[in-house]
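For reference, the structure I am asking about is given below.
Note that this complex is displayed minus one protein chain, with the remaining chains in position.
The block that comes next holds chain A.
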Amino acid sequence: MVSTTEIERGLLSDNFTIVPRLDQPSTYKDHQYQGSNVQRNDDLARTTTLYVGNLSFYTTEEQMYEVFSKAGEIKRIIMGLSRHTKTPCGFCFVEYYTHEDALNCMKYVNGTKLDDRIIRTDLDPGFKEGRQFGRGRSGGQVRDEYRQEYDEGRGGWGHMRAKQEEERRVQQEENYEAISTVPAGAELQINSRLGDGGGYGA
């Protein structure tokens, strides 16, 4: 029988897994986080808060409550709002009472569908006042500024495209003069060399 070697002691205490755990922090990062990386990792290791993304603008807090409470009791939900219009803009923070429940949520809820959209959750160092507002120029989320494809759940085509569309519309309104009387159109017989009934569109 062998005594415990140093290697073995190390092997008994490491957290190595061959199947990666889903409750680990991802590459998601709050770019305005003030602390150091060490502090951030520390915060994440204890956090009870999740950032939730890819929501439809129309998803309600109660719908979220229904899904997220499957992972544990919810302390509060902070809806992400457009800075300008103060309406939901597709993200939110969900705070649980315990860290374990936040991890449960990462394991079981992240990547499932809510309101027909695959939601994404990330461990967040914690909500601070002001973070509920979108940081895009339009007031919403930055990611919606550059979106090209049509997304019914998040307000059309994204703000750049929406702005272009709006500009086109304004331009068109300025330059286009609507007619007041609808013309009747030329009678077919007048121009037709083929005789009655044989003309185009008869």
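Criterion: contacts are C-beta pairs under 8 Å (C-beta built on N, C-alpha and C of every residue); 3 or more make two chains touch, one makes a residue touch a chain; residues count from 1.
Everything that follows uses one rule, which is that contacts and distances are computed from a predicted model.
Participant: Mind telling me which option in "Nuclear cap-binding protein subunit 1", "Ribosomal RNA-processing protein 7 homolog A", "Trafficking protein particle complex subunit" or "Folliculin-interacting protein 2" is what UniProt lists for the chain we can't see?
Facilitator: The missing chain's protein name, per its UniProt entry, is "Nuclear cap-binding protein subunit 1".
Participant: With the missing chain put back, one of A:R21, A:R46 or A:K86 would touch it. Which one?
Facilitator: A:R21
Participant: In the full complex, which of A:R120, A:R135 or A:R161 touches the chain missing from this view?
Facilitator: A:R120
Participant: Please give every residue of chain A in contact with the chain that is not shown.
Facilitator: Listed in rising order, the touching residues are 1-2, 4, 7-8, 10-12, 14, 16-23, 27, 54, 60-63, 65-67, 70-71, 73, 76-79, 104, 107-109, 111-116, 118, 120.
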